[in-house]
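Complex shown without one protein chain; remaining protein chains in place.
After this line comes chain A, so read on.
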């Protein structure tokens, strides 16, 4: 065509000429701005819908939605919030892209291909639910309730998890948040101070903050980050212990570039130094601690010099850290961490952190560990029944626990081994609800074998994942913006402010689209099909929330009228409770055959030519759940592998080179990424962000973007006290231009 017009331009020109848009526009005298139909309208004047509670991660910031013609156009922090305030993070802001992601699950699907290589057929809810109940019933009738395994994650998974655990009666529930994340921390602190610690350190009012591995900044939870930055702004000294110059290390006064796996040795030397030099809080120890003498004797060999050699850090630096902690005691935030399933020696490290906090007298005191006093709401769910321990894999023939400090549920590896061996009994049914065990649990191939041998696998999720590819029936769930469920409670984020408590229930901001359903609908239908209709605790998710609010004297109506958040007077968070006790030496742990005084257990070191694979977070992703979010993906589309600059030079690698990875067991990454060459990492380790490299072709944004670190974590470590996984004991080489490159020491 002579005029060189594309079809699109032809249509545009034609339509515009027909409308005859005037060229001159009236300029607003007020602002000088022109009202143009091409200008985005902005959200300011749109309808504000309160009642959102974020679930782009588990921190659950309180939201409002901005709605235009029934469609959410923006999410913001609820200005009434005393937790996150008007602020939400990148992921929170990107919730819109999850809500309207064209790749989201829309209808119940049946796999008419094979597991792992699915061919999906759209079916009705009736057919899907009938199939789920019939086939689950088949497993239960043949193998007993213990034949069912459950892999749940997120606030919607609680209701179905309780159904399978309490009503159906299987113990075989593996929550990733416990066994691949924080379970070790919780049970180690329970064994030391009788409480799970959360991340409840009073950082805004601390004089010193100790982070062992926590990389706040790459790891974002809004009120937590606010507390951390407020503490630093108030002058707190920051000590960061990390093999890598993390986002936190970049803000630190002292960066301890520790050899991976040796953190416990470092902590023991600090505690021994405090004890030997009488720089600990003797009054606090007298009043609240138990077993000090055994403890002091048990750690006495850990001189600073011994730890310096073990941890590969200067002795002077360990002493400097110890002195700094002592000088600022008791106002020290010894952060308990969150994802702590690292090396398979983690229970003892977490115990050490709890004991160090005690030596500094840093419990229930300004700047220390302060849990705060939040309000109570109800927790209505399926009624509990005693199902005995006969089919509990964590109990041996003598009814002794194999992993005495296991978090709730059954250690993942016990479930997988039983499934693969059929001993002590077969596990042939699998319910995956909101979890992605393929990218979450180490040993992908093992997980696939577990799923292959099942009689039935059902998945419930919002998005397709690498795990949903293994489902027989795949059910679409409503997102956190379209449903009722969780009630978030807490206090003001900074304890130096007026003491307040808040209660915020998750309420839908928009109507669900397509045929997505919520957890109560799906679970109740399955329960009915399995003959448990009489035991159903609530008919709808809304009823569940209403009843849980009633415990606090509230209703949904009132909460809506109050802008989505109820705020009431709070309580002074400081002051040690009378019955508080710290078990520095714990005889029970010893009776189970483990060290009763915190003890360092060395881990395997990388063989020649390999570096240890470390992984962590980026601020724009939550685990592997947000990979397909277009906005978040665009912010960080890949996960470069960090390598020490001197090492890279020896290998002939330049920043930005494309590489693959191969581990010491011969597992190769399917995809490639780039190298980030930096002095900010040790030579014996490489690092990459977790949560990339999905294989699911239904994720049109995420598929094959970056490298899946979990595919390289095949050597499985299990923490002996807890049964939780350790995931940082895998060693890798890099592959460039099809050549495997040794990583020099």
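We adopt the following convention: contacts are C-beta pairs under 8 Å (C-beta built on N, C-alpha and C of every residue); 3 or more make two chains touch, one makes a residue touch a chain; residues count from 1.
As a working rule, contacts and distances are computed from a predicted model.
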item	value
Hidden subunit of the complex - UniProt protein name among "Formate dehydrogenase subunit alpha", "Tetrathionate reductase subunit B", "NAD(P)/FAD-dependent oxidoreductase" or "Substrate import-associated zinc metallohydrolase lipoprotein"	"Tetrathionate reductase subunit B"
From A:82, A:109 or A:232, residue that would touch the chain that is not displayed	A:232
Full-complex contact with the absent chain, from A:197, A:298 or A:619	A:619
Contacts of chain A with the absent chain, listed as residue ranges	3-5, 9-10, 12-14, 16-18, 20-21, 23-25, 27, 29-34, 36-40, 42-45, 73-77, 84, 86-90, 92-94, 96, 216-217, 220, 222, 225-226, 229, 232-233, 245, 247, 249-251, 255, 619-620, 630-632, 634-636, 678-681
